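This report refers to the structure that appears directly beneath it.
Shown here: the complex without one of its protein chains, the others still in place.
When the chains are written out, they are named A, B and C in that same order, and each has its own residue count from 1.
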Amino acid sequence: MSTELDSLYQDIILDHAKRRLNAGLREPFEAEVHHVNPTCGDEVTLRLHLEGDVVRDISYDNQGCSISTASASVMTELLVGKTVAETQPIHDAFLEMMRGKGQVEPDEDVLEDAIAFAGAAKLTARIKCALLSWMAFQDALVRAQEDSDA
Amino acid sequence: MSTELDSLYQDIILDHAKRRLNAGLREPFEAEVHHVNPTCGDEVTLRLHLEGDVVRDISYDNQGCSISTASASVMTELLVGKTVAETQPIHDAFLEMMRGKGQVEPDEDVLEDAIAFAGAAKLTARIKCALLSWMAFQDALVRAQEDSDA
Amino acid sequence: MEGLLPELDVIRKDFPILERRLDNGQQLVYLDSANTSQKPQVVIDTMVDHLERHNANIARAMHQLGAESTEAFEAARDKVAAFIGAPSRDEVIFTKNATESLNLVANTLAWATGELAIGAGDEVVITEMEHHSNIVPWQLLTQRKGATLRWFGLTDDGQLDLSNLDQLINEKTKVVSLTWVSNMLGTINPVTQIARRAHEVGAIVVVDASQAVPQLPVDVTASGADLLAFTGHKVVGPTGIGVLWGKRAVLDQLPPFHGGGEMIETVRMDVSTYAGIPHKFEAGTPPIVEAIGLGAAVDYLGHIGMKAIHAHEQAITAYALEGLATVPGLTVLGPLDATQRGGAISFELEGVHPHDIAQVLDSRGIAVRAGHHCAKPAHARFGVQSSTRMSSYLYTTPTEIDALVEGLEYTRSYFKLG
Partner (left out) sequence: MEGLLPELDVIRKDFPILERRLDNGQQLVYLDSANTSQKPQVVIDTMVDHLERHNANIARAMHQLGAESTEAFEAARDKVAAFIGAPSRDEVIFTKNATESLNLVANTLAWATGELAIGAGDEVVITEMEHHSNIVPWQLLTQRKGATLRWFGLTDDGQLDLSNLDQLINEKTKVVSLTWVSNMLGTINPVTQIARRAHEVGAIVVVDASQAVPQLPVDVTASGADLLAFTGHKVVGPTGIGVLWGKRAVLDQLPPFHGGGEMIETVRMDVSTYAGIPHKFEAGTPPIVEAIGLGAAVDYLGHIGMKAIHAHEQAITAYALEGLATVPGLTVLGPLDATQRGGAISFELEGVHPHDIAQVLDSRGIAVRAGHHCAKPAHARFGVQSSTRMSSYLYTTPTEIDALVEGLEYTRSYFKLG
């Protein structure tokens, strides 16, 4: 019983859920998006600030369970400072792990702390929690790039 | 097998289905109604001619199975020439028999030839066939009386 | 404990899933019955018998299987009519769920002519504690017809705020639609009182009885409703079947809902005429085996007796409210008096998100619901986004409530809350 829970609620996750790195909404930003998990009502408002092709800031305001809030925190830690091109393999790897029904062996070199969500990938109901902020980031990125193209 | 069928298709029924007493649409009439069995599409157009409180004529044009056509024929034979008041116990007795799921013992003194439909009363799918023209008659009666009241 | 169903053990044996051991070996503790109820063996067996021996399409078929199927289907309508005290069996319409029942009403009102027609200047009144299925259809209707949607607010203890009853329901009001028992707060609303006011101003009253029919003895006439909806899967019946009851006079005035087989009188390419109720609203092959399953379900509940089931729910609810009160940091949303409420109890636990609570409980075999329970506005009213909900039914035991309370204690310790 506890082992099952412990594999979900790893210390990294509980820590991030408490500290929430990069939390809060900041200026400047090129895109702001609002994503909801319709099943449970968890929400995130996320702002993305690019400088050239570098992700300079991801700021956010969210409400949700420990999995969804920790996921936002871990994500910002991983992606801020990287070039857009560098974020994509990380994003893809995270998606692949979460959608792999616990069958995908995550690559720690790419995902770093985010491998802690491998336990959530086994629980259908929690996959959306872990993905919420990642989908919001990707959406914000598309919008920011559209705007700069226009 | 045959006995079951024979109790449904009694000679009276097969005869009436062939001869169809009082068939055809005639003048004069005080009410004309059109009834349909939505399940199978069987139809009857029925005209009622009253003289005072006597049912002087019931004329009709119908399409349908032997049960529904024989029922119209038997009904007109029974009701034409009677007073409106006299038709009602016959109508009620026929309804009671048809809705009695084969449990109601029909009174031959009241129903005469119409007791032949006792076999149809046992077959859910055929009850509506037997009732089609009887419901049309009752509807026509209500309308004719409404009109004469007005 | 006073009020519990006698022979609760025997009743539990009727529900095969209650024997279920979960993947981690835990015994199932099912406290999610307001979401969907479990099914007794007799409902399952009735469905199997139909599928294995009597399956045929209804109404249209002249053969023996067709007659058997039609009789079983229509007998189910009789059973449901008797169960809710419907004055006429023809007033019972089979739908696929409560959501379809409510949408049927809102949708046909959009095309109604005469007295029931709704347009600019007209008002529809709902409440802030409705399930989304009794909010969104009315938003769509009022938006589309240029009418106005208004609603009763809630008091801090989770009751309808009736202080402005007479202003809210006024001469402009065409429809009042409200839940009898809240699926989130558990509140039992004074439906009859509100219906009286609605009828004074000539409005029709739609009652969402999705949580009432499972728990209370329901008499549609006494309720004051003109139309009343509930769903099969919450009354120990299968999914795929719901009920709309309506007064004949109202149903007759509504235009048809879906067009198709069995709802017609005659069809020509240019124009059609329609059958009378209930068929007018039952286009296409209905959920036949599901209606038959629902018939067996209401028979089962009727046999135990809705009064006895209600008493059982009240006893369990009182016991649960007591137990929950012992958990530090736990706040119940909604009325605290078990005699004034239904058996769904939503609560917050300070410092732990409902998802995380439900996850820890699940690891102990305890099934509760976490989220907004399709009642986002009611959550917003209480300043929360989601909550945890336990809900009991006729098979729930005090021991299961104990397991919940222990589970919540364990949750607190797992997340290191003092």
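Structure notes:
Everything that follows uses one rule, which is that contacts are C-beta pairs under 8 Å (C-beta built on N, C-alpha and C of every residue); 3 or more make two chains touch, one makes a residue touch a chain.
This is a predicted model, so every value here is computed, not measured.
For the chain excluded from display, the touched partners among the shown chains of the whole complex are A, B, C. Residue C:Asp32 is the one among C:Asp32, C:Glu91, C:Glu348 or C:Glu400 that touches the chain missing from this view. Within the full complex, the residue among C:Leu8, C:Leu162 or C:Ala367 touching the omitted chain is C:Ala367. Checked against the full complex, the candidates C:Leu5, C:Leu109 or C:Ile288 give a single residue touching the omitted chain, namely C:Ile288. The chain that is not drawn here is touched, among residues C:Asn97, C:Gln253, C:Thr317 or C:Ser392, by C:Asn97.
Remark: the residues of chain A touching the chain excluded from display are 36, 38-39, 41, 123-126.
The omitted chain makes contact with chain B at the following residues, 1-2, 4-5, 8-9, 14, 39-43, 63-68, 123, 126, 129. Summarising the interface, chain C meets the missing chain with residues 16-17, 20, 22-23, 28, 30, 32, 35-36, 38-39, 43-44, 47-48, 51-57, 60-66, 96-100, 102-103, 106-107, 111, 128, 131-140, 144, 149, 151, 231, 233, 238-242, 256, 258-264, 266-272, 283-290, 355, 358-359, 361-362, 366-371, 373-374, 376-377, 380.
In the analysis below, only the chains that are shown with their structure count from here on.
The greatest centre-to-centre gap from chain C, using C-alpha centroids, is found for B.
Inter-chain spacing, taken between the CA centroids of chain A and chain C, is 37 Å. One inter-chain figure worth recording: chain A and chain B are separated by 76 Å, centre to centre, where each centre is the mean of the chain's CA atoms. If each chain is reduced to the centroid of its CA atoms, chain B and chain C end up 45 Å from each other. Multi-chain contact residues of chain C (touching two or more other chains) are absent.
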